[in-house]
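Heads up, one of the protein chains got dropped from this complex, but the rest are sitting where they should.
Lettered A and B in written order, each chain numbered from 1.
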Amino acid sequence: MEFFLQQLVNGLTLGGVYALIALGYSMVYGILKLLNFAHGDVYMVGAFAGYGVLVAFGGPADPRIPVVTLIVLMFLAGMLASGILGVVIERFAYRPLRNAPRIAPLISAVGVSFFLQNAALLVLGARFRSYGTARMVDPATGLQWGPLRISIIRIVVILSAVALMVVLHLLVQRTKLGKAMRATAFDREAAAMMGIDVDRVIVATFLIGSVLAGAAGVMVGLVFSRVYHFMGFVAGLKGFTAAVIGGIGSIPGAMMGGLLIGLAEAFSAGYISSTFQNLIVFGLLIVFLLARPRGLFGVPEPVKV
Amino acid sequence: MRRFERRFAWWAVFALIVAACGGGGQATTTTEGPGTTAPPATAATTTTAAPATTAAPQVCEAKIGVMAPITGPAASIGEEQRNWALLAVDLYNEENGTNFELVEGDTQLDPAQASTVAQQFAADDAILGVVGPAGSQEVEAVGPIFTDAEMAFVSMSATRESLTDGSLPTFFRVVPHDGQQGPTDAQFMIDELAASKVMIIDDQTSYSTGLADTTAATLEAAGVEVVRESVSQDVTDFSALVAKIDDATDVVFLPWQIAANAQLFGDQMAEQGKDAVIFGSDGLFSPSDFTVEGAYVSAFAPDIRGIPEDADLVAAYEAQYGDFGTFGPPTYAATVVLLDAIRSLCDSGAELTRAAVVDAVRATDQATSILGQPIRFTENGDVDGGRFFIFQIKGGSYELVK
Partner (left out) sequence: MPEIGTDRWVAEFESRRVRREGPWGRLIEWSSRRWLWLFAGAAIVYPFVIGGDFGIRVGVNALLLAMLAIGLNVVVGYTGLLDLGYVAYYGLGAYGYAFLASDQFGIHLPTPVVVAVVALVVFGVGLVLGQPARRLVGDYLAILTLFFLQVFVELALNLDRLDLPFVDGPVSITGGPNGIAGVDPMEILGFRFGQVRDYYFLLLVLVILLIVGVTNLARSRTGVGWRAIREDTLAAEHMTIPSGRLKVLAYAFGATVAAVSGTVFAAVQLGVFPQNFTVALLIVVYAALVLGGEGSIPGALVGALIIAMVPELLRTPAGARLLFYGGLLVAGLTLVRPRRRLAVIVPGLLLFGLAVRALVAGIWPGLVAAETAGGVDRWLLRFSASADVVVSVLFVVTIAVALAAVAVRRRRVRDALLILGVYLLVLVWENRLVEEPSITRQLLFGALLVVLMVARPHGLLGRPRVEVV
């Protein structure tokens, strides 16, 4: 039972991170029908920005400011850097391709991804950087319930992921911008005819999606400590997978998809075999997609004739 | 806007064609080396002086290649290897008045790219030997090409046992193979740690699975219970795996190459309150990145930071490139082996051919090296007398325990 709970916690942390990455994917997809393969690298930049703040304030072992303030600052820096980057990418790599064939921005995105990865390699070097959270916050502190342990940093990460998702939900459901985003996702031309500034909505979508990716980057740094130039690639694939599993374009779907994949990974590694962990996860997903071809929350599109 | 795009494409295609023609020519001519913008002042003066005074000894001049994963997922390894090779060539030239040049080839740890790079090096007549490639599967892929070209290639990190079975006559390596490390580590776990149950987690690379196999074989032969797990190098989280370590497990063996991964593994063990001991292979020997208290690490050479003769070298590297881990020093050693071989040919007045370089490398007899040990090669290219030391991490520093 503790083993189960332990894997549940592990899966939830990982899933929360995947969900945040998937949200960016899914929001952009919902509006532009574009698979933004550079999204993972935006997340990488966010993680590095957080690391930069950490180093600037004296590193994990003896920070010059209180740890809580430091973590907040790291989140802000990561979200800011990623947000700006996302908007810049949209402006220069995607906007010129707004009416191009659907696959063209895909290749453009791949180009951006190559560029960002190697720019990071050039500027920051290839060495793995470590947030060193274990030296900042003792990993053994936190909730302890019998043999089950949840470290304080995991709690922080799970809570902030949930908080960000709630904020996003309110933003999309309750604000004017959210309404405009939903309208644009539903039908871009019609939205434009109703006086919605579609370009601005798209920029806002990229901004929000990238900010979430930046937050995810800092979270990964905090919980899983390692930051390096190539981290966005795998995370991007996972985020993409989560977005599709949830029903691509659907915001609650992306959240659920992320959690589902995180849990599937933790439980398959825990209960079956770590060697075949990926195989099992992919196998499950294949079966799932065959059974529900439009993901968890996807609705069949009406066929226009 | 349409017009603009069309013109842009026009020019881009034009430029590509021009570039392709120019580059195609470049690939076949080997006279002009890279980095001609800023030759070191000394080299420039010696080369211009040489024709004037015919009596002066000829400057020993050659190119060598280095193959490493300089970009891509394994760049953290390749960057360090490339930098150490660069440093080796620079220092060697400075010290011996030679004029060696290093050509880098990025393989991304992909055997297909390694083959292409190998062909590039083989086609360049000025290249007399190659440092690398890094991975065992890359060595397998480039083997036929370098055998045909009679090119000596000295690897700094390919440890698969079967590489030196005699099928690759021009292959050498400065690191001992898996068949030496695995049993040593296993014996230590049995004798000193009194292990009764060991979890072995490979990271799905050629290096890792080979080492895991040899270690597991020795452990099982001694009646120790072995649990095999495996996890991809670029996985984000190890906690699901950490949770599987049960109370009976007393040693977790990590034959990994990414020290930061092992550090996280250790941190997550602390987080979940697991008290098994981590035992790392030489890939984790990295005092800056892997500092889990009480963990053991094996290595085929003592930490070069602790060797007094290497102090200048370490300082020179850190000044120029920053921190380093476990992959750099063997690359330095491999580079020096090659350069020494070529210079010995120069000194004896022999003709500089690749075949001669192979023989000269085989005849290598360094009384000591950067690794603090002699380097000689066996008939099949293995480093002679390779043995392993075992360190324990205490208070953040590596202490030799055996």
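Going forward, contacts are C-beta pairs under 8 Å (C-beta built on N, C-alpha and C of every residue); 3 or more make two chains touch, one makes a residue touch a chain.
Treat the numbers as computed from the prediction; the structure is a model and nothing was measured.
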Which is it among A:75, A:224 or A:240 that touches the chain not included here? A:240
For the full complex, which residue in A:70, A:112, A:196 or A:212 touches the chain that was left out? A:112
Footprint of the hidden chain on subunit A, which residues? 29, 33, 35, 88, 91-93, 96-97, 99-108, 110-119, 121-124, 188-189, 192, 233, 237, 240-241, 244-245, 248, 275-276, 278-279, 282-283, 285-286, 289-290, 293-295, 303-305
For subunit B, residues in touch with the removed chain: 4-5, 7-16, 18-20, 22-24, 26-28, 32, 34-35, 37-38, 70-72, 82, 104-106, 108-112, 115-117, 119-120, 122-124, 136-137, 140-141, 143-144, 160, 167, 204-206, 208-210, 228, 230, 319-320
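The definition used in the following text is that only the chains that are shown with their structure count from here on.
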Using mean CA coordinates as chain centres, what's the subunit A-subunit B distance in Å? 34
Note: in the complex, subunit A contacts subunit B through residues 3, 6-7, 10-11, 13-14, 17, 118, 121, 125-130, 133-134, 139-140, 147, 149, 151, 220, 223-226, 228-231, 233-235, 238, 265-267, 269-270, 273-275, 277-278
In their complex, what parts of subunit B are in touch with subunit A? 71-73, 75-76, 78-80, 201, 228-232, 234-237, 239-241, 243-244, 258-261, 263-264, 267-268, 270-273, 289, 322-323, 325
